[in-house]
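Accompanying notes for the structure given below.
A protein chain is absent from this complex, but the other protein chains hold their places.
So, subunit A:
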Amino acid sequence: MTAHALTDTNAAEDGAADPSPLAIGPWLAADPYGMTAAEKDAALSAVLRALTQHHRAACPDYARILDLLGTGENGMTHLADVPFLPVRLFKAFDLLSVPRDEVFKTMTSSGTSGQSVSRIYLDRETAALQGKVLARLMGDLLGPKRLPMLVIDSPAVLRDRNAFSARGAGILGFSLFGKDVTYALDDEMRLNLPAIEAFLARHAGERIFLFGFTFMIWQHFHRALEASGIRLPIDNGILLHGGGWKKLQDEAVDNAEFRAALGRSTGISRVVNYYGMVEQTGSIFLECEHGHLHAPIQAEVIIRDPLTFRCMEVGETGLIEVLSLLPRSYPGHALLTEDLGRIEGVDDCPCGRHGTYFSVAGRIAKAEVRGCSDTYEARS
């Protein structure tokens, strides 16, 4: 499809025929991986320019930052021109673009005690947009029907409803795509084999959706199965996992080994890593069959030189900047993360998806430890 088609098809789906560049309808109707990087650069730049104007008008602190940077929206013709904020700024400051009484939900990043956390303020509109885009991307992965879901975690994570962690929020957010949601671990993070076996018996022959955080899956699911000499028959499963690789890198487990190991202990052949963060919930980056993380049309990744912040070329490792059309209630549409990564290619992944594909290499030195998986401290 062309970028032009995006602006004039299906505009009516998002309520009235909304001519605003911020209307979400066209972005939900289009194939999430159907635009070339150049088409997306043009179409998404228009949205991010409008978002920059919106946040400048609505968030005085953000406006002051833009004034200091001397950035004018008129010169913003490419995604790389959009002014980005370091993600850390959301720890130091309360940045919001709606009145406080319109804040519907406050998300916090997964810092453990002693670390500061980001505070992300959502209004109803932003929360709803996040859900819709996530549903679009997950629908592309799983199909239109909800699948029986096995959560590789403990139900204890969700017990305190007033204060669940980013880990709990992640589980809950993805539970939307499952049915008969069953937890594979007990309150002590031990394998709950009776629950797993009963679940598999109820859904024999069906496709199964499994979700968990990378390190927890490794430590408390794969390792526990291996130690008991059990191989679960989940050959029809699709396992989605995220939350950081640092702890597994410490154990010299990479993505290829992770996939192979899960294949041995469960038979699962489709293992999908995702990269995403609470600061841009919804527009996540999903791994394809060839092991590449892909930017959907609603988001983009740019790699910047950590010293000069210039945009780096394909294959060069630098800081990951993430862009998303979702943030409306807080100025988080362009964020420089503390993660390192590199663009692996553009528009030519063998999987057939268009756009930018990339890999994450880890976190910069001296950055805080964070991530749903990496902040978890095993008790033993």
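Heads up, the rule we're going with is that a residue touches a chain if its C-beta (ideal position, glycine included) is under 8 Å from a C-beta of that chain, and two chains touch if they have at least 3 such contacts; residues count from 1.
Rule of thumb we're sticking to: contacts and distances are computed from a predicted model.
The chain that is not shown carries the UniProt protein name "Acyl carrier protein", picked from "Cysteine-rich domain-containing protein", "Acyl carrier protein", "Amidohydrolase" or "Acetolactate synthase".
Per the touch definition above, the residue from A:175, A:249, A:269 or A:317 contacting the chain not shown is A:175. When the whole complex is considered, the residue among A:128, A:156 or A:364 that touches the unshown chain is A:128. Which of A:34, A:86, A:139 or A:345 touches the hidden chain is settled by the complete complex: it is A:139.
Seen from subunit A, the chain kept out of the figure touches residues 104, 128, 131-132, 135, 138-139, 144-146, 158, 161, 172-173, 175-177, 179, 181.
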